[in-house]
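Structure incoming, see below.
With one protein chain withheld, the remaining protein chains of the complex are depicted in position.
Chain nomenclature is as follows: A and B, assigned in order of appearance, with residue numbering initiated at 1 for each chain independently.
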Amino acid sequence: MTEPQTRHITLRVNGQAREITTPVRKTLADALRTDLGLTGTHLGCETGLCGACTILVDGRAMRACLMLAVQAEGHAITTIEGLAPSPSELHPLQQAFCRHHALQCGFCTPGLLTTLVEFLHDVPNPSEAEIREAISGNLCRCTGYDTIVAATLEAAAMLRPQP
Amino acid sequence: MNALPPAKGQVIGHSVTRLEDGPLVRGQGRFAADVNFPRQIFMRVVRAQIAHGHLIAINTEAARALPGVIAVWTHADVASIPPIPFRATRLQGLEPYCQPILAAGRVRYAGEPVAVVFAENPYLAEDAADLVLAEIEELPVLLDARLPPAEFAPGTSTEPAIVRKQFGDVDAAFATAFDVVALDLSVGRHSGVPLECRGAIARYDAAHDVLELHGTAKKQHWNRDEIARLLGLRPHGVHLFEGHVGGGFGVRGELYPEDLLVCLAALRLGRPVKWIEDRREHMVATNHSREQHHSLRAAIDAQGRLLAIDAVFHHDQGAYVRTHGARVADLTAAMLPGPYRLHAYRVAGHFRLTNKTPAATYRAPGRFESTFVRERLMDAIAARIGVDPIELRRRNLLASADMPHARQLDALGTDVVLDSGDYAGLLDKSLARFGWDALQAELRARRAAGELVGAGIGFFVEKSGLGPSDGVRISVDRTGAVELVSGAASVGQGVETVLAQICAETLTVDYRAIRVVRGRTDRIEFGNGAHASRVTVMSGSATHLAALEIRAMALATAAPLLQAQPDELTLARGHVVRIAAPETDLMSLAEVAAHMGPGSPLMIGRTPGLTAERWFYSDHMTYPYGVHLAVVRIDRGTGEIRVERYLVANDIGRAVNPMLVEGQIAGGVAQGLGGALFEEFRYDEAGQPLSTTFADYLIPTLAEMPALDVLVAEDAPSPLNPLGVKGAGEGGINGVGAAIASAVDDALRKPGAITTLPILPRQVHAMLPR
Partner (left out) sequence: MKPPDFTYHAPETLEQALSLLASLDNARLLAGGQSLMPMLTMRFAFPDHVIDLNRVAGLAGITQTGDTLRIGAMTRQRDLLDHPFVQQKIPLLAQALALIGHRQTRNRGTIGGSLCHLDPAAELVSVMTALGATIEIAGPNGPRDVAMADFPLGYMTPSLAPDELVTAVHLPVPPPGHGASFLEFSRRHGDFAIVSAAVMLTRHSSGHLADAVITLGGVGPVPLRLAKAEALLAGQTPTPDLFTQAACLAREIDAMEDAQIPAWYRRRLAESLTRRALTAAHQSLPGAA
């Protein structure tokens, strides 16, 4: 086998321009975690079946384990680390997750939060059924899910522009 | 025993938010894969592709030649390391069945580690692992624990032990019985399958002669001692650290081959060594659980009262005996009688090895299985004598007046003594809450309209608070900061919050200001970790005792300074106050701590510091209990089972944080639903694993969850600890298989139809009336 092949790429991550040189076979999830130190993007399966690695690519929720890092060239990525507005504040979804005990071990949480950020942007006033459908691709082994739905309903209300 | 009054406290009994959540919701958690050290290298395990065979040769040439590969080891390189021992069983003679850290001469399951590769990055390590060729001469596979035992190794058979327990005169009971009900039942092979796979990162600090292992969980102190012993090190020079843990459920934190291999490699190769299990590995490498086949008979009287149970079961242990020894079989045998009055009982648990991934505990080990079996039996008895299944249970439940009730059985090395409980009371409460009577009418109407709907019940008894002891050290420094160091561990349940609440209650400080340290062998000398729903009971009680001691020390120190007697003082808002004038803060805990610091004139000749370490001892377990009720609907066209409604009622003595208790129960229900309807490790006839991804091993998603109601009862506090608590970790999963099987029977209108878990749509479809 020849030397692994690499490429230099530039991308925006959580609002900042970043550059990395990455082997072309490296997944975007691995590049975020190892090259950019953003370990909040978790890997639960590496086959697109658990949702733990979900990030936003140009605002859309996607599985970071199913993209190559080189494919992120020129795109804007948001990871869990980019959700909170400041070190002292939390995104309404993050607040609601804490209040409703929507996480136990927290391993699934980043993927749920990123998925829900996109979802609530698209569907600001969701029904419970719509929430269930939206996050049915995110496995959680700890919570039994109900508290996640409750937290999402509350966050949706917080995020909606007040009349 | 300084028992806490049963009323809600200032902090205890409240659903406060968790201390753990901040970093986790920000993506700042540190799970195993997030631990990195400079110059680290990566380990990849080469696993057997064959389920049973002689290992003829392993060719590592090509792997070694790959640039970036640092080393490749096979058994020959680690032959000096003894196999991993077990810790939790009284049974003797299991030693020959322990797993070597790399296969020695023979492989016994597909997925068994045969070699390890060390390389500069995980991609290269996997490339190299693919180049390692193991030549294996296949042997016949044994995949059914009910088949006659075969040879494990020359001179040993695949039945290492039979777990036997007995009380009363079983034969006499059967001889005089009104009737005998017999059943054959099976529970499928499934397991914890946490969302985070395992990981282990070791580094050796030669300057201080310290070996560190990160990514650990659950049993740090035992594991530290064993790692030290197996590698020939001093325990004080081995430190285990627990970061964030992505779910434990019984499987994580046991000592596995990979833990020892990274430690050994860090010592030998002189660089930090990181191993992160991938999902496909997890499914064949991390402990399986549950698979058992039961044949049992019950002798009953004319009213359906149990006279005796005679049970035989085969426990499919997989290829080796792991750290738990025969614990699951032991617990199955001991907990099978559950909440019922029983005069005679005999059980023989055949603990058998097969060519599958080794098995051990998974949340409610031995209880999910035995509750399924026992409750199937109760339903069968009800059907046999023609009474309502609820009424049948009422006739058999132990009464409050029977408590404490000695079972004349032992489990985990202690006698089973049911400590407290009002079983019938909780049954009534649950039925009322669920609207059972109205439900029956509703189900009748729906059936008349053509629907296949039914309701079912599972009654369970759990066990928790396994001793023998746990210690907690609390210290308050001169800034008033409170630190609590515990030998407990956390697997994501909220241990920090619960211990902080208990501490805060007595010290009258904000629970959020308490720093809880756990899962670190370098901060406390002993610890028994987090398993068997023991943390709240054991560490919680120790926390309570240590906090009482801190309070006593603070009052004793403050009293002369305030010209008062200690018994005129108390704590409020983190300050010493007069009981007579509790609104006036007299001295903060910080000031007290300053007075108790080294160099303080008060402390001359004494050990300084507002620090207390207290231990809680227990030689008996506590026994939470509860009821599961389910409503299911079967789709006539597909056989699909939808669980429409579900209730868990669980008496846990006292809920320190009801929100967390409910969370534990809800999570348990989801997992139980998996075991009842979806999850199964399947094998083909050659022993090849068929459930190696999340597309084959089906964990319930949000869409499969029923509408769930949780009733946390506190009617029967445990008399065995000062808080009155019982563990809440396992009641949510315990009765799910039982309740759903019962409900599916009811929907099919065929008592006894369901005999195996998981219940598959195609099996149900085949049972539908045409």
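The criterion applied here is as follows: a residue touches a chain if its C-beta (ideal position, glycine included) is under 8 Å from a C-beta of that chain, and two chains touch if they have at least 3 such contacts.
These figures come from a predicted structure and were not determined experimentally.
Enquirer: Using the touch definition from the top, which of B:Glu212, B:Glu242 or B:Asp278 touches the missing chain?
Expert: Of the listed residues, the one touching the omitted chain is B:Asp278.
Enquirer: Which one, B:Asp127, B:Glu226 or B:Glu730, makes contact with the chain that was left out?
Expert: B:Asp127
Enquirer: Looking at the whole complex, which of A:Thr41, A:Gln95 or A:Thr115 touches the chain that is not displayed?
Expert: Of all options in A:Thr41, A:Gln95 or A:Thr115, contact with the hidden chain holds for A:Thr115.
Enquirer: Residues on subunit A that touch the omitted chain in the whole complex?
Expert: 1-2, 4-5, 7, 23-27, 30, 46-49, 51, 54, 57, 60-63, 65-68, 70-71, 115, 118-119, 133-138
Enquirer: Go through subunit B and note every residue touching the omitted chain.
Expert: 122-123, 126-127, 130, 278-280, 636-640, 678, 682, 684, 690, 693, 695, 698, 700-704, 761-762, 765
Definition applied: only the chains that are shown with their structure count from here on.
Enquirer: Centroid from C-alpha atoms only, then distance subunit A to subunit B, rounded to Å. What do you get?
Expert: Measuring from centre to centre gives 29 Å for this pair.
Enquirer: Using the touch definition from the top, list the residues of subunit A that touch subunit B in their complex.
Expert: Within the complex, subunit A contacts subunit B at residues 1, 3-4, 23, 25-26, 30, 33-34, 38-47, 49-50, 52, 79-81, 83-84, 90, 94, 97-99, 101, 103-110, 113, 132-133, 135-149.
Enquirer: Flag every residue of subunit B that touches subunit A in the complex, lowest number first.
Expert: Checking each residue of subunit B against subunit A gives 15, 17-18, 20-22, 24-31, 33-34, 36, 66-67, 122-124, 127, 192-197, 244-247, 249, 278-279, 491-494, 659-660, 662-663, 665-671, 693-695, 699, 701-703, 705, 708, 732.
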